[in-house]
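Removed from the display is one protein chain of the complex; every other protein chain stays in position.
Right, chain A next:
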């Protein structure tokens, strides 16, 4: 009881101190938040959040006790373990560069932790072990399984990403835990490190039930020293929290390729974070879709940003949440973008096969571009038929009917209109309506497929073998166990003997 009221009393001086301290000196930390939405070539959408807190303070030289935007848990970690850089990521899934293009920042599946310690650290391995234990408590992950068996000291890669005046790789440690799972329990402490938590700004979009229903989810924390200004004479600490997710067009989008913030996150943006100096949403509107689709973004952006990113020229639509015109009288911002495809000028008809009823039928109308080669291929699997369905010569194979190509080929020379009765017979095979092109029908070769053939003599072999075994083994035992022996009088011969005796008596020979 006494402890409880003492607690109330202690809170008061801290509050008063904060109020007056705020007026005495300018703020020394700044928050910038950013969301980049990239529609991917395959119809999926990638969203990358970045929250960056820059703190103009040198933690190594002064004792800091007042934390404003920079989280205290991480600030104390930097000073206690003399960290120079810390990079920790949790990822679920794999970034498919072939379908999605190059990523901004990729992370390996599982948990990855790499740390540069300061030159003043004497026992790097001990600090590394303690650091991984502390981080496992902060992020609710099994990082305490990091030990010498899965830690390496890279000698050439993983150079520091921040300011560095010497790179002795002795102070670098790297470990990956591929079995680590990412779930809401890792997202919750990550969100609590943000200055606005999940109450305002871009972090209201971070709802776990949507963020984990994705093909790729990666959240990371990066701490490094950066230049405070252009002259770069003093150090600031930068904390970046990044979160990348990729929404699948078919799983979350139900096959449609139009997206909105509400569809992706089940939330819309209402207000910027009051603690942020910058809060922006960038949408990649470069049209590079090979289907010749154009991207339409609604509401129309007020500004665009063009730059060379990852090697290619990209255009971004910019929405600044701090600009009052963006979040206007509707009080919320729901970005919508969809792919507008040009009208279809192709035709595909596919009728799948039904076993023992009808075959596959595939018809396609294709426009072949000039000076090119087009390849159409179909995959199939070979199956076993019922043993009565095989032909008497199954090792010959089974035939697949040839494909048909009907083409309208442009003619080099304009042809004269054909009079069927006057012209020779070879000119009137196909009716021609247009003199600039001629019709031709071509066939491919039939395909001979070797189906897996069973050994047809096997049923006979099995019956023989089984019957032999049953007869020999079981039969012998059955006889041994059930055969009883009776003593029998020899028979007197019966009718045959009597007849034989009759004949012998007639001959005069002694009887049997």
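Some points to look at:
By definition in this document, a contact is a pair of C-beta atoms (placed from the backbone, for glycine too) under 8 Å apart; a residue touches a chain by one contact, two chains touch by 3 or more; residues count from 1.
Everything that follows uses one rule, which is that contacts and distances are computed from a predicted model.
Comparing "Vacuolar protein sorting-associated protein 35", "Histidine-containing phosphotransfer protein", "NADH dehydrogenase [ubiquinone] 1 beta subcomplex subunit 7" or "GPI-anchor transamidase" against the UniProt entry of the hidden chain yields the protein name "GPI-anchor transamidase". In the complete assembly, the contact with the undisplayed chain comes from A:142, out of A:106, A:142 or A:286. From the options A:183, A:297 or A:400, the residue with contact to the chain not on display is A:183.
Among the residues A:115, A:235 or A:249, only A:235 touches the chain that is left out of the figure.
Interface note for the absent chain: among A:101, A:160 or A:299, the touching residue is A:160. Although one chain is not shown, part of chain A still touches it, namely residues 1-2, 4-5, 8-9, 12-13, 16-17, 19-21, 24-25, 57-58, 61-62, 66, 92, 129-130, 133-134, 136-138, 140-142, 144-145, 155-157, 159-165, 167, 179, 181-185, 188-189, 207-209, 211-213, 227, 231-235.
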